[in-house]
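Attaching a single structure in structure tokens format; questions to follow.
Heads up, one of the protein chains got dropped from this complex, but the rest are sitting where they should.
Order of writing sets the chain letters: A, B and C. Residues in each chain are counted from 1.
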Amino acid sequence: MFEAIAFYLFAFLTISMFYITVTTSQALHALTALAAGMIFISAFFFILGADFLGAIQIIVYTGAVMALYAFGMMFFDSTRDVKEKQGNKFIVVGMATVAAVLVVAIFSAPILSDNIVALYPSVGAGNTQEVGMVLFTKYLIPFEVAAVMLLVAMVAGIVLAGKKMDLSLTLMNKEEILEMNEDKNKKVLS
Amino acid sequence: MEIGLNHYLVLSTILFAIGLVGVMRRKNLLLLFFATEILLNAVNIAFAAISHYYGDLTGQMFAFFVIAIAASELAVGLGLLIVWFKRHGTIDLDTMTSMRG
Amino acid sequence: MENLLYIALFSPLVSSLFAALFTATPKKQFIGIIASLLIFTSFVSSSFLLAEILITGTPVHVEMMTWMATGNLYIPFGFVVDQVSVTMMMVVTLVSTIVHIYSIGYMDHDKGFNRFFSWLSAFVFSMMVLVMSDNYAGLFIGWEGVGLCSWGLIGFWFHKEVATWAANEAFIMNRIADLGMLIGIFLVYWNTGTLQYDGAFAAFATLDTATLTWIGIFLFIGAMGKSAQFPLHTWLADAMEGPTPVSALIHAATMVTAGVYLVVRSNELYDLIPNVGLFIASLGAFVALFAASMALVNRDMKRIIAYSTLSQLGYMFAAAGLGAYWVALFHLMAHAFFKALLFLGAGNVMHAMHDELDPFKMGGLKKKMTATAVMMTLASVALAGIFPLAGFFSKDAILESAFVEHHFIIYSVLLFTAGLTAFYSFRLVALIFHGEERYKLFGIDPHEAYKFMLIAMSPLLLLAIIAGSLKMTYYEMVTALLPATEYHIHNHLVYWIMTIGTQLFVILAIVYAYKKYANSKVTVPDGTSAMENSFGYKLLINQYYIPYFYEEYIVKSYRELSKIFWKQVDLKIVDATVDGIAGVLYSTGERTRDMQSGNLSTMLKWMVAGTIGLLSLAVVFGLAVRYSDAILAILSGLGV
Partner (left out) sequence: MIDHILSVLIFFPAVAAVFGFIIHKDSMRAYGVAVSVIEFALALWLWFAFDSNVSGMQFMELIPVVPSFGINYILGVDGISLFIIILAAFFTLIGIASLTDTKNVKNMIITLLFLQMTMVGVFAALDAIIFYVFWELSLVPMLYIIGAWGGPLRIYASVKFFLYTFAGSLVMLVGMLFMAYFYYQATGVWSFAILDWYRLILPESFQLWLFAAFFIGFAIKVPMFPFHTWLPYAHGQAPTIGSVILAAILLKMGTYAFIRFSLPLFPDASVFYMYPIAILAIIMIIYTAMVAYAQEDVKQVVAYSSVSHMGVIILGTFALNVEGISGSIFLMIAHGVVSGALFLLVGVIYDRRHTKMMDQFGGLAHVMPRYATIFGIMLMASVGMPLTINFVGEFLSLLGFYQQSHTLTLLAGVAIIVGAIYMLAAYKKMFFGEITKDENRNLKDVNKRELLALIPLSIITIWLGVYPKPVLGPINNSVESIVQLMHDKATSVEAKIRIPNVIEGIVITRTPAGEAH
């Protein structure tokens, strides 16, 4: 009973938060709503007994991702109203619904037809412990690959975003800033 | 009233649809990223639910990797976004038409 | 004997190749002499062969080498000298020797002297292959070879538009007939398994009449082209654009008689199918009359003689078609002599008149050119068939055979034609050699030809006079091979009435021609006289409008159709279809590139749409796999 109440409550909250994210014209609202939605999603994970995943969800999304987004928004002038796309809303919504139904149908089809076998069944230990067991045995190599990938992504992020980090506008005189601005228009992304 | 797998799948469907709507109608690149996060999270819920109801940890593992991918995507994506913004001063999708065929 | 055969066959080839070496160099007299000597060598060898055949009666048969051999087909270069082919060889080599010598004088001032001898000797070689071959394929080599040489010689003066046009016309018309010949050869091969005469003739007896009829018809179509029978006759008159020695050799004495030779050679075939033979005879009689009628009014000396040739070829076919093969061959031989003589004489006149061909512009030339006048008159007498010249014996034999075979229509047509022949021959002689000296009006000063040319012509004159006396020797020789039917009218009275009647009729025609054209009143027609405006005259002078019909309705429509095929069909339908398919693909790309507006938002929409498509496919296939048994059951229930 409690589970049901929790599910519906969080389902309602998540959907409304994400709805706001998608529809609002204020970037700041969207960001806030997204962060809230992420946290509400972690609730499902806790309900489903995936404690570790829930924790990760909060840490990664609400901690890291949202912080990044927040910093990103500082670059852009996102306080203005966001222009909305004009177009047939029915097509957009309709296509989205159909696609979603299809995706879920495909994922659930093997389950509904009961012809999958649990590969790594839970052994009854704590969720975090089990996750650790599986992650560091069966999925060790993907895990490592993911780690490398994150590293690469980090480096890439720094390189891309951190161009001219060695330059400081406060230390440059007017001519240098002007020159830099002229260069900026010529340079190709490289 | 027992909450079953189907409930979670329906929820996942709804969230996925919302995400797709966002992907299709957003013009601001940053907000587009938000929408993609919604998509990923929608699928994550489905993974976790299936994992739970089947007593199989594979689903969780998948969700875990999805989170990792989402994080790295974000890092690179934001980096590109910043470069783009520095060069063009806007992140409006309608201005990005250099791929015109 | 074999060596003689090879000498007879190949010395013209040697002559041709030798002359060909000098084609690019200026005129050299010795080439003509050497070529003539080589052809004469061939003549001498042929004479030895003739003597051999006359004495022993056994044909010489050699097989030089394999030509084509594949599957069951085996075609050698085989040559046979028997009674029929030796006759032809004699005619060919004799006339060509004379024509070669004559040409040394005739082509004296021509730039292409060396080339001329090369072609002329090549023609003799082809003709020898044609007559000596022991199989149909070899015959076809010669057949096409003479066609080629005829093309080269008609178009010898290639700077003249009419000459090259006539050359092409002759070649193409012959080609039409050659297709028939080729089909005939195929029929022979697939029905008898061989192309050798002896093998094929032996097998003919076992074939059914329908097949034989087809073979006979197709071979005869080949003969029709070469011998310029109706409706493939127009090229012969146009071929007169070639140098006159060529007309004498090719278009009077030898090549055009190849068709007759083919029918005579295939006598064993045509004996089995008398219906086809009757058709040939009827066509021959028709052509005899038809060509003679055109010769009546023509105003071109060479064309008149060409029509006369055509007419005489009709006689030969009439005889051959009625089964009187030896008579046909005899007339062929006699005709070769006097017709070549006539042509060479005409060549002399042409030279004297500076290539003027209209006999109305000549007249009274006998004073200046007595020798030529005598020769041409005698040749015309022979052609008209007056006793005791060659034409009498051969033509009379044809008439007799038609009479004896009870084909009275053919007989009367041929008889009537004999009168016409006499008339137009002497019309020509009268116009050229008698009457007023009209050439003076045109400021021409005629002169007699070189003496050696006249001497070269003399053997022909001799033969035109005495060939008739050889009739019995000849008869005994060739009947070893050909059906030995003697055509005698048993009732003596009828025989004498016929012979004398014919002679009188012919003489009357001659007298009429003289009366009409040998007087001083003859003037150059200017197109105003009543006769020239009559329908009959117009019909005849325009050759029954047949060349006009060919040009307007066949040549032109072929040309137009070709243009349509190219411009309309090939470019606008076939090629356009291909380009259209490419164009559809291209324009599809062109249209769909609008999808790539570059707007990321739009592209994302397309991406979603594509995703939906793919996902739907995945679902459909998944379901199909899941329920494949049920689907199969339903499908089989539906009877698929």
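The rule we apply is simple: a contact is a pair of C-beta atoms (placed from the backbone, for glycine too) under 8 Å apart; a residue touches a chain by one contact, two chains touch by 3 or more.
Because the structure is predicted, anything quoted here is derived from the model rather than measured.
> With touch defined as in the header, list the contact partners of the absent chain among those displayed.
Contacts of the unshown chain, counting the full complex: C.
> Which listed residue (C:Ala582, C:Met595, C:Leu614 or C:Ile631) would be found touching the missing chain in the intact complex?
Final answer for the missing-chain contact: C:Ala582.
> Which one touches the absent chain: C:Tyr189, C:Tyr450 or C:Tyr512?
Going through C:Tyr189, C:Tyr450 or C:Tyr512 one by one, C:Tyr189 is the residue touching the chain not shown.
> Of C:Phe30, C:Phe408, C:Trp496 or C:Trp566, which one is in contact with the hidden chain?
Result: among the candidates, C:Trp566 touches the missing chain.
> Would you indicate which residue among C:Phe158, C:Phe408, C:Trp496 or C:Phe621 is in contact with the undisplayed chain?
Checking each option in C:Phe158, C:Phe408, C:Trp496 or C:Phe621, the one touching the absent chain turns out to be C:Phe158.
> Against the chain that's been left off, what residues of subunit C make contact? List them.
Within subunit C, the residues touching the omitted chain are 23-24, 65-73, 137, 140-141, 144-145, 148, 151, 155, 158-159, 161, 164-165, 168, 171-172, 175-176, 178-179, 182-183, 185-187, 189-190, 558-559, 561-563, 565-567, 569-570, 574-575, 577-578, 582.
Operating definition for what follows: only the chains that are shown with their structure count from here on.
> Where is the C-beta contact count highest, in terms of which two chains?
A-B
> Which chain is most remote from subunit B in terms of Cα centres?
Relative to subunit B, the chain with the farthest C-alpha centre is C.
> How many angstrom lie between the centres of subunit A and subunit C, each centre taken as the mean Cα position?
Distance between chain centres, rounded to whole Å: 96 Å.
> If you average the Cα atoms of subunit A and of subunit B to get two centres, how far apart are those centres in Å?
A distance of 6 Å separates the two centres.
> Could you put a whole-Å number on the gap between the CA centroids of subunit B and subunit C?
That pair's centroid distance is 92 Å.
> Which positions in subunit A touch two or more other chains at once?
Only 85, 92, 95-96, 99, 103 qualify.
> Could you check subunit C for residues that touch two or more other chains and list them?
601, 605, 608
> Over in the complex, which subunit C residues touch subunit B? Could you list them?
That would be residues 593-601, 603-605, 608 of subunit C.
> Within the complex, which stretch of subunit B touches subunit C?
For subunit B paired with subunit C, touching residues are 20, 23-27, 93-94, 96-101.
> Taking the complex as given, what residues does subunit B use to touch subunit A?
Spelled out, the residues of subunit B in touch with subunit A are 1-3, 5, 7-9, 11-22, 24-28, 30-31, 33-35, 37-38, 41-46, 48-58, 60-61, 63-65, 67-76, 78-83, 85-87, 91-92.
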